[in-house]
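Of the protein chains in this complex, one is absent; all others appear in place.
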Amino acid sequence: MPDRFAGRLTALEMFGNYAYTGIWLLIGVGFVLVTFWFASLIRPQRPNPTKLENYECGEMPLSASYLQFNVKYYIFALIFVIFDVEVVFLFPWAVVYNSLGLFALIEMLVFLLILIFGLAYAWKKGALQWV
Amino acid sequence: MLELRPIFDAIGEFLNSILPEFWVTIVSAFGTGAIILGVASVFVLFFVWWERKVSAHMQQRYGPMRTGWHGWLQTIADGVKLLQKEDLIPRDADKLVYLFAPVVCFVAAFLAYVTIPFGEGLIVQDLNIGILYIIAITTFTVVSLLMAGWASHNKWSLLGGMRSAAQIISYEVPLSLSLIGVIMIAETLSMVSIVVQQEGWFWNWYVFRQPLGFIVYYIAATAEANRTPFDIPEAEQELVAGYNVEYSGMKWAMFFFAEYINMLTISAIAVTLFFGGWHAPAPFLDFIPSWIWFVGKCLLSVFVLMWFRWTYPRVRVDQLMAFAWKFMLPLAFVNIILTGFGIYLF
Partner (left out) sequence: MELGVFYILAAVIVVSGLLVVTLKNIFHSALMLILCLFGVAGIYILLHADFLAAVQVLLYVGGVTILMIFAIMVTHQLTGKKIKHYNEQPVPAGLIILSLLILLIVSITRTAFEVADKAEPMPTVAVIGRALMTDYVLPFEVVSVVLLVALIGAIVIARRD
C-alpha cells in the first residue's frame, strides 16, 4: 500500500513555488510568537481582578458576551457564498475570453444574466436591506 | 544601474554554486522572507508616522514633533512603549484563540507578499494564479477578526468582529469582479505578465482601459481594509474600537501592523493591475530604477487612502451594506459586460 502512494508522490515535481508560501507561513507565525515572547520578558505582569474584567464602559459586565445576532448576517453570508462561487467561475473564463471570441461572450452573458436576475430578486425581496 | 535585480541574481548564482537545489530553495525562502519582513516593518513604521503627520496637517496641527526631526522617531518610540505594556488578558477570554487571532491576522497579510512584483525581476515567486492567490490568502483576515471578536468575550469585540466580517465579505465580491476586466485584457493571472503588458507610455496602463474597474476596485479595497469612510467595525464612538477592545501591548500592535501591511498590499495590487507596476510613465524616464517607480506609485496610493480617511465622514452600517450590494456589485457587472463587448469589437 505505501508503495502506491510513494510512487505517485515521488513522481511529482518539487512544488517549488508554494514551498515559499509554506516557509513564509512558518516565518510569519514564528515572528509574531517570538515578538510576544520577547515582550513577555520585559513587560510588567501585575494582574488584579478588576483589571481582568471585560471592558464594558467602566460598568460591571452584565451578562455573558455571546449575543444572538440578527439573521441578516446569515442571509448576507449566504448571498456572498453564492456570488463567490460565481467569481471563481469567472476567473478561468476571463483568462481565455480573448481567444474564444463571440461564443464565450454569449455564454458568459447568459451566465451573468441568470445571476443578475438572482441579485434583482434578492433586491426586490428586501434581502439586501440591512435594517 | 541602481536596479536591485543583479544583486539578487548574483546571490542566487552563488547559492546555486555551493548548495544543492533543495537547500537553495530553503535558504532563499527564508532569506526573502526575512528581507520582505524587514522592508514591510520599515514601511509600517513610516506609514504610522506619515498618517499622523498627514492627518495633523490636514487639520492645521503639527502632529508628533518632539522625538527626532519632525517626530520621525515617534513610531519607534511607540513600538518600544508597546513592547513594555502589560498584557491584559480578560479572565473570561478564550486564551488560545485570543493568542492566535493576531498571529493569523499578521500571517494572512504577510503571505500576500510572496507574489507582489516590487520591480523588474524583484518578485519572490511569480505564481501562475498570482492575483487569485492574493485574494484567496487574504481571506484569512476575516477569520482572524472573528477569532479576535469571539475570543475576547466582550460584547463590543464580538459586535465589531461580526460587523467587520460582514463588511469584508460584502466588498469581497465587487473587489474580485472588478479585477476580472483586467484579467480579460491581460489573459493571465500572473502579476509579472500583467505588468509586462503595460509597458511603454502611460496610456498603456490598464487604468485607461478599465476606469470603471479601477474605481470599483479602489473603493472596495478601501472597505476591505476597514479604512475610513468604511471603518464601521472600529467606529470608536459606537463600538469603542471593535474587535480589538480587549487587546493590549504587542498583541494589539500586531493587528495594526497587519492593517498597515494590508494598506500597502491594496496599493501594490492597484499599481500592478492598473498603473503599470514598475514601468515609468514614459520610456525616456527608464533611467530611474523600476523599484523606485513601483514604491513611488504605492506611496502615492497610500497617501490617497490617508486623504480619504481625513476627508470623508464615516458611513452608516446600513448605507455601507446597501452601497456594496446595490451599487458596487451592479457596477462591477456592468464593467465586465462592457469589457466583454469592448474586447470583441476592437
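Chains: A and B, in written order; residue numbering restarts at 1 for each.
The working rule: a contact is a pair of C-beta atoms (placed from the backbone, for glycine too) under 8 Å apart; a residue touches a chain by one contact, two chains touch by 3 or more.
None of these values were measured; they are calculated from a predicted model.
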Sole residue of B:114, B:132 or B:295 that reaches the chain not shown, by the stated touch rule
B:132
For subunit A, which positions touch the chain that isn't shown here?
4-15, 17-18, 22, 64, 66, 68-71, 73-75, 77-82, 84-86, 88-89, 91-97, 100, 103-104, 107, 110-111, 114-115, 117-118, 121-122, 125-127
Identify the residues of subunit B touching the omitted chain, counting contacts across the whole complex.
22, 94, 97, 127-129, 132-133, 135-137, 139-140, 142-143, 146-147, 150, 158, 162, 165-166, 169, 172, 189-190
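Throughout what follows, only the chains that are shown with their structure count from here on.
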In whole angstrom, what separates the CA-based centres of subunit A and subunit B?
15
Under the stated contact criterion, what part of subunit A meets subunit B in this complex?
14, 16-21, 23-25, 27-29, 31-33, 35-36, 38-40, 42-47, 49, 51-57, 64-67, 69, 73, 76-77, 79-80, 83-84, 87, 90-91, 94-99, 101-102, 105, 108-109, 112, 116, 119, 122-123, 128-131
Interfacial residue positions of subunit B with respect to subunit A in the complex
21-22, 25-26, 29-30, 32-34, 37, 82-92, 99, 102-103, 106-107, 110-111, 113-114, 124-125, 127-128, 132, 137, 152-159, 162, 166, 169-170, 172-173, 176-177, 180-181, 183-185, 187-189, 240, 245-246, 249-251, 254, 317-318, 320-322, 325-326, 329-330, 333, 336-337, 340-341, 343-344
